[in-house]
Structure formats: C-alpha cells, structure tokens
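I'd like to ask you about the structure that follows.
Left out: one protein chain. Kept in place: all the others.
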Amino acid sequence: MAGCCSVLGAFLFEYDTPRIVLIRSRKVGLMNRAVQLFILAYVIGWVFVWEKGYQEVDSVVSSVTTKAKGVTVTNTSQLGFRIWDVADYVIPAQEESSLFIMTNIIVTMNQTQGFCPELPDKTSVCKSDSDCPAGSTNTHSSGVATGRCVPYNGTLKTCEVAAWCPVEDDSNVPKPAFLKAAENFTLLVKNNIWYPKFNFTKRNILPNITTTYLKSCIYNAATDPFCPIFRLGKIVENSGHSFQDMAVEGGIMGIQIKWDCNLDRAASFCLPRYSFRRLDTRDLDHNVSPGYNFRFAKYYNDLTGTERRTLIKAYGIRFDIIVFGKAGKFDIIPTMINIGSGLALFGVATVLCDVIVLYCMKKRYYYREKKYKYVEEYEQGINNEMDH
Amino acid sequence: MAGCCSVLGAFLFEYDTPRIVLIRSRKVGLMNRAVQLFILAYVIGWVFVWEKGYQEVDSVVSSVTTKAKGVTVTNTSQLGFRIWDVADYVIPAQEESSLFIMTNIIVTMNQTQGFCPELPDKTSVCKSDSDCPAGSTNTHSSGVATGRCVPYNGTLKTCEVAAWCPVEDDSNVPKPAFLKAAENFTLLVKNNIWYPKFNFTKRNILPNITTTYLKSCIYNAATDPFCPIFRLGKIVENSGHSFQDMAVEGGIMGIQIKWDCNLDRAASFCLPRYSFRRLDTRDLDHNVSPGYNFRFAKYYNDLTGTERRTLIKAYGIRFDIIVFGKAGKFDIIPTMINIGSGLALFGVATVLCDVIVLYCMKKRYYYREKKYKYVEEYEQGINNEMDH
Partner (left out) sequence: MAGCCSVLGAFLFEYDTPRIVLIRSRKVGLMNRAVQLFILAYVIGWVFVWEKGYQEVDSVVSSVTTKAKGVTVTNTSQLGFRIWDVADYVIPAQEESSLFIMTNIIVTMNQTQGFCPELPDKTSVCKSDSDCPAGSTNTHSSGVATGRCVPYNGTLKTCEVAAWCPVEDDSNVPKPAFLKAAENFTLLVKNNIWYPKFNFTKRNILPNITTTYLKSCIYNAATDPFCPIFRLGKIVENSGHSFQDMAVEGGIMGIQIKWDCNLDRAASFCLPRYSFRRLDTRDLDHNVSPGYNFRFAKYYNDLTGTERRTLIKAYGIRFDIIVFGKAGKFDIIPTMINIGSGLALFGVATVLCDVIVLYCMKKRYYYREKKYKYVEEYEQGINNEMDH
C-alpha cells in the first residue's frame, strides 16, 4: 500500500520533458527559423484566415418558389390568332424548385382512337400487307400495327396502326421558335434559406427591398444584383448562349444561388449571388437527342361523346434553381483542433533541419556526436558507452 | 558491399528514442498531469463519447411518397354547391417529395380568346385611344393592347387587350379561405431510407405498427410520435403559425424527418423524428409578394367548337418533406486516426509546461541548464561546449 502510494506520488509529481541540444549556428539557426516562419504563416494565413479554420460550418437548407409573368400573341394558320399566358405555357403549373417554360410547340389536334397510316420511316414504309406484321410495335412507332399496308399520301404507302389518329408528324420543328417572345417573359424566384446549426434564416428578397422597387426591377449583375426578378432572355445570354437558338429545341438552364455567409459578421453581409449555367451543354461534334421536350395531351369529349385529345409536343426551357453555400461561425472545438495540428506541424521543421544538419553539412559528425548518445546492448557493451 | 551491409545492419538494429529530463517537482508535475488529464478527457469524452469518433458515418438516401385524404363542401354564388376531393385540390397529382394542397381559389370561368378591357391599374386606365399604344404589354398585363380605349364599367375606361376574356380579377382574395376545412385533411407520408455504406434500410412505417393502428392514428409529438399520418392543421400549428391565416395567401411548410442512427445498437433504436417549420417566413416589417400561389387552367371546347378554359388562381400550402440524418457504425480506420491525433495532442501538454517551467518559474535558469545542452559552431567554440 505504501509502495503503491509512493509510485502514485512519483507519477503525479514528476514532469518529463525532452532534452534539447541548442546549436548556435547562423546557417542552421536561420534555416530553422525560416521553416518555422513558413509553417506559422501557413497555419495562420491559410488555415485560419483563408479557410477560416476557427469556424464551424453548416450547409444550406433551402426552399424555392418561382413565378413566371408575361403574355404573347401568335398568329398561325393552324391555331389562328391566339394569346398565350402563364396558364398556357407553364407545365406543370407548379414544381418544387424548377419551372418549365414552353417556347416551341407541335400541335396535333382532334386525335381520336382509330386506325391510320404510320409516319413514313425506315421500318414503316411498305409495299404490301406482308411487310406489316400485325401486332408489331417498336420504340419509335405511334401505335400497334394492324397488318395492313395503306396509302400515306399520293405515292407512299405505310403500315396502318391502331393509334390516336391522325398520328403526330414531328419531323419539322418550327423555326424560329413559336413562342419566341418568351425572351421577354420574367421569372420571380423566391428563396428562403436556413442554416440549422446556427438557426439562421434569410430570404433572397432582402429587407431593404421595397414593394415599389420589386414591381419594376429586373436583375442585372452590375446594376441590380439583388433583384430576384429575371428576364428569361438575359438568363440565357448570361450563360453565353442564344435564347432564340435554345428556344427552338429546348434545353435546361441552371439558376445558381450561392449563399456563402460568415456569421461572425452582421447578417446583412450574408447575401445571395446569382449565376447562370446551361445544364444540357452538348458536345459540338455530334448531336444525339439535343434539347428538351415532352408530350402531353388535353382530353375532351366531342358532341357524339367520343373521347378526343389535342396532343402537344412541347419544346421549352426548364429552369432549375440550384441553391448552395456554406455558413461559418466561430466555435471553440475546430479552433482547438487546428491550433493543435498546427503545433504538430512544427515538428516537421525540426525533422527537416535535422536531416540537413546531420546528413548534409560538413560538420555532421560533430553535430551527430552532440545529438546522439550511443548505447550498446547490455551484455556486449556497457563499457563502450559514450556520453558527451 | 560489406560496408553497405553493415550500414543496413546498423540501421535495422538501431532504435532511437529522445532523452528525457525527469523533473521531480510537485508544482510542475501536478500541472503537467492536470493538462494531460484534460487532454485525455477531451479525447475520450468529446471525440469518442460525444462525437463518436470511432464510427464511420454515412448520409441518408431517401425516397418519399405522400397521400392526402379528406373531402369538404363549399357553397358559393359563383360555383354553387360543390364537393372537393383529393383529385380536385392536389395539384399536380403527384410530385417527388412535395405535395400542394389548394386552400384558396380565384376562379375565372368560361374564358375565350378575344378582346376585352384590361383590369384598371396605374398603366391601364385611359381617357382616349392615344393612351393605349397598340401591341404594348408589360409585366402585369393580362394581354396585348389593341390600341383602343374602352369602358371597363360605368365611369371607368381602360385599354382594350387581346387576351383570354374576361380577364381575371384577383384584387380580392377570399377571406376566410375558400377551402378552410383543409385544416382537417390528413397527410400520409411514406419514407424509405437507405444508408449505402452500411446497406441498412428502414421505413417510417415501423415494423410494430399494425394496419388497424395505421387506419386510425394521427401524429402527435407526445402520444403518437411514430404515426406517419398528419393533420394539416396540426402541422402548421406545431410550427407556431395559424392554419387559417396561412390558408388565405398560401405558404410553404417543411416536414422534416430526422434519422440519426447509431448502428452499433439494435436497428429498432433507429427511429424517425418529425419536426415542422414554415419555410417562407416573411419579414414582419414589409410585405413583398407574400404566400404561395400559381395559375392553371382547365381547357374544353364549347358546343360551337370554340376553345374555352376555366382559369384558376390557386393559393395553397406546399408541404416539402425534407429527410436528413446520419448513421454511424464502428470502423477501425477512424478509430486509429482519432487515437493517433489524440496522442499527438499530448505533445501540447509538454509544450505548455515547458513554457511555464522555462520562462515563468523562478528556478527557470536551473531547469534550462538541465534541459538544454549548448553547442557552439565548430570553428568558434569546440572548447566552450557545456554538458550538464
């Protein structure tokens, strides 16, 4: 018991620290201090000032709503004089963080369930019924083959299909785009962000924005960087593309909102930064399935009670709102960790200088003698021990 | 060759360890042990117990489906007696991790393409045709101006527009909300999660929930924390807002599901935690474009074949289901890394004590003499060498 106590006492009241050789040498000293200075500069400059190693960080949680505005008028032989407003060109009417604006359209009106000749292509052109196996269908067919070969127009015969008739002919995409005026439509983006760790929330309609300003402003990176209303043409232009080109076959535009916030500063410095990027960039050398389009139909019953539909192949631009960012705030834990690992790096300075002093310098044997104490194994060499 | 072997032999059979000064001092010894104890407590307490540094972590991958239930009846002069069910008030019918419930509505029935007077506002009120430039349109107009100034009602004249006529008048939002009974609708949220690293999956309908219970339960943080069926009114109330207020102009509610799982324990301890937050919190001091609404239309052809539509401006609450969480499981790699960096921190204890012993204590010169061995540069001072 007493022995145990004395061991414990010895343990508690003991302090061990390495023994150090202090070499007074201009060359080695300066080199050592230079390496230490470099490490200190790295730790303070990079870890603390640049990377803000003293902060805890959190990723953004966000919710987005969008609203498009704008009307335009078209006048074609097929559809006549026609006004297009939001309820016509936004499909579907609401999405979570995305908005589709229809810019081009192929309409097939008054389709009914029935039998009609397939569009002519490699597989559907036929000479006789034997070219059309009944019931066959492939990836690009509009319906199921009935097995008959019927005239498509004056000279051409194609296989008959059971389908919504007449079948859609989408071989010619209108150019310029049908709703080319969509360039002037505007898009209001409302974005609320939340940093859960810091319970910090902010919206992209800043507190100092007035209702009057919001009713008239349009985003401009230089003059109105915080106006949340965007002209569609400007968005596409800012990403380095042409709206009129993109409108023909459609595409995907990313509206990126970056919220990088240093919460050690006032909340008013935490501001959204907008940028725009085309997300469906295509390789220039080949042109496989470009753009963005989809089909939908409006169904109705005619006077005789037959179900009819208007099939619409809608080309357009989908605007995906992508919100990202990080917030940082001072916290004791990461500060301590980074100070600790910074101190550990100082060991590297000693290792580096040791290598130079003990292996590269002329006087290396002299210094080695000072640093090392050679101890042979007990049996062989207790007398060979050298201590300097 | 022989020399090379002997160098290799020397290298292999050598072991170098720092020489240590062991100072027997109550003050310094106790201080040293206290600092080491603090670091040990930090490493074990914080890194291992609190932050679970011995675990590998993975973020959740989730899929969500939702289903609303509830019917209500309204009786207004415009729409008459009318029943509203799921197919009427959920728009669109399915979304990925979000559900919109319509709570308020402005209906404009029987619109056709035509010419009619614009709604009166600052820019549309006119005295004569010269006030209405033909073809002009702005962000808030319902159509394209024809250039005529026509009577809007008894005394007021506004510019005529080509538009879907009659134009929508959304100046008065119904209050209380049209579908105020939506407060009692229920929402079933089905959520499947997956931790890819651990190949662990779970759903929020827990294995011990019976079909009977699921048919009758309603989520309640205190009594039914694992029932995945929510009363809409309760969701809004839990977030500290009033459903009836929110229903008028719409808004966004976040349903947050947190899955924080310690997979070193049994799977049955891995449970979902629900919380609710309003995502479109508005600044109280100003009121720019509040709430959430969008427009959509139902199209049909009338008896004469003219295309007509019913335009609906739908106000409502969008429920965004946000799933987050982390799972941890013991792994040798992070354990080793954390033990290693914990050991490295012990060096900090020595540095701290050294500073005190060598610079602050009265007997500092005595201790310095013990710790350091001063070596002058070869040329100047081989004889000045002092070794204690």
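Lettered A and B in written order, each chain numbered from 1.
In the analysis below, contacts are C-beta pairs under 8 Å (C-beta built on N, C-alpha and C of every residue); 3 or more make two chains touch, one makes a residue touch a chain.
Model, not experiment: these values are computed from the prediction.
Contact with the chain that does not appear here is found for just one residue of B:I20, B:A134 or B:L156, B:I20.
Checked against the full complex, the one of B:F38, B:F269, B:F330 or B:Y366 touching the unshown chain is B:Y366. When the missing chain is restored to the complex, the residue among B:P92, B:G147 or B:P290 that touches it is B:P92.
Taking the complete complex into account, A:R295 is the one of A:K215, A:R295 or A:R364 that touches the chain left out. Looking at chain B, the residues touching the absent chain are 10-26, 61, 63, 65, 67, 69-73, 81-83, 85-88, 90, 92-96, 186, 188, 190, 192, 194, 201, 203, 205, 207, 209-211, 214-215, 298, 300, 302-303, 333, 340-341, 343-344, 347, 363, 366-367, 370, 372-373, 387-388. Although one chain is hidden here, its contacts on chain A can still be listed: residues 16, 18-26, 28-33, 46, 91-92, 95-98, 100, 113, 137, 139-144, 162-164, 252, 254, 277, 279-283, 285-289, 292, 294-297, 299-301, 303, 309, 311, 314, 318, 320, 322, 341, 344-345, 347-348, 350-351, 353-354, 357, 370-378, 381-382, 385, 387.
In this text, only the chains that are shown with their structure count from here on.
Copies chain A and chain B of the same sequence differ in orientation by 120 degrees, per CA superposition (steps of 5).
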